[in-house]
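All protein chains but one are shown in place.
Up next is chain A:
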Amino acid sequence: MSTVKILRVILRGLPNTLLLLSWSLILATVLGMLLTRMKLAKGRFWQGLANLYLNLVRGTPPLLMLLLSYYGLPVLLKLISINIEHWTRLMFGVFGLTIGWSAYLAEAFRSAYLSVDPGQLEAARSVGMNNRDALFRIILPQAAVNALPNVENLVIGLVKATSLVYVLGLFDMYNEAANLSNQTAGIHQLQIFVLLALTYWLIVLIIEAIFRQIRKHFALMA
């Protein structure tokens, strides 16, 4: 089978892979920030809630997280009369990955926040800035810079994790490739999977290049 033909099949799954990646990343970032905010809150209630979530999620393999979302979430939500039967497989995939990566990102955000020198906040206060300005102008920008290396690793992990959505019957790059391999009774298996690996590798390379640029841009601020 020609390389071009195999690649064409693999790339049929690219939109789904990229949709999973980008939506999960955006939503997990938002949720992760919320969790970080809860963990750093003074109230025990919010801290406890965040800890419960983080512990549960961290202890669950991503594959299982996807299966639980797909089979469990509709049942769970039906209990409170919310019907999500019209959800597409993609939405379940995004949901499962979001839950998982929100927890990992929350941990990265929290440690980045805590690694900002307390002297920065003191300096901001001493020049008369209020807490809000100090947070948004001084603390959070520095925390964001601190978080970059960990976030990069998590994004690369997420790229690879998108391949797990085959368990939901969703056709991403991996599932397209596996399907093609099955159709041809495994004769071209090696060829197909090497090409698939190269495709993932290329995506990761692009992500690394983007992060390198971002890091370079902010290097002086750390």
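Here, contacts are C-beta pairs under 8 Å (C-beta built on N, C-alpha and C of every residue); 3 or more make two chains touch, one makes a residue touch a chain; residues count from 1.
To be clear about the criterion, contacts and distances are computed from a predicted model.
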Problem set entry | Identity of the absent chain, which is to be given by its UniProt protein name, from "ABC superfamily ATP binding cassette transporter, ABC protein", "Aspartyl/glutamyl-tRNA(Asn/Gln) amidotransferase subunit C", "Lactate utilization protein B" or "Transport permease protein" | "ABC superfamily ATP binding cassette transporter, ABC protein"
Problem set entry | Absent-chain contact - pick from A:Gly43, A:Gly59, A:Gly119 or A:Gly169 | A:Gly119
For this session: By the contact definition given up top, give the residues of chain A that touch the hidden chain.
Result: 117, 119-120, 122-130, 133, 137-138, 141-142, 145, 220-222
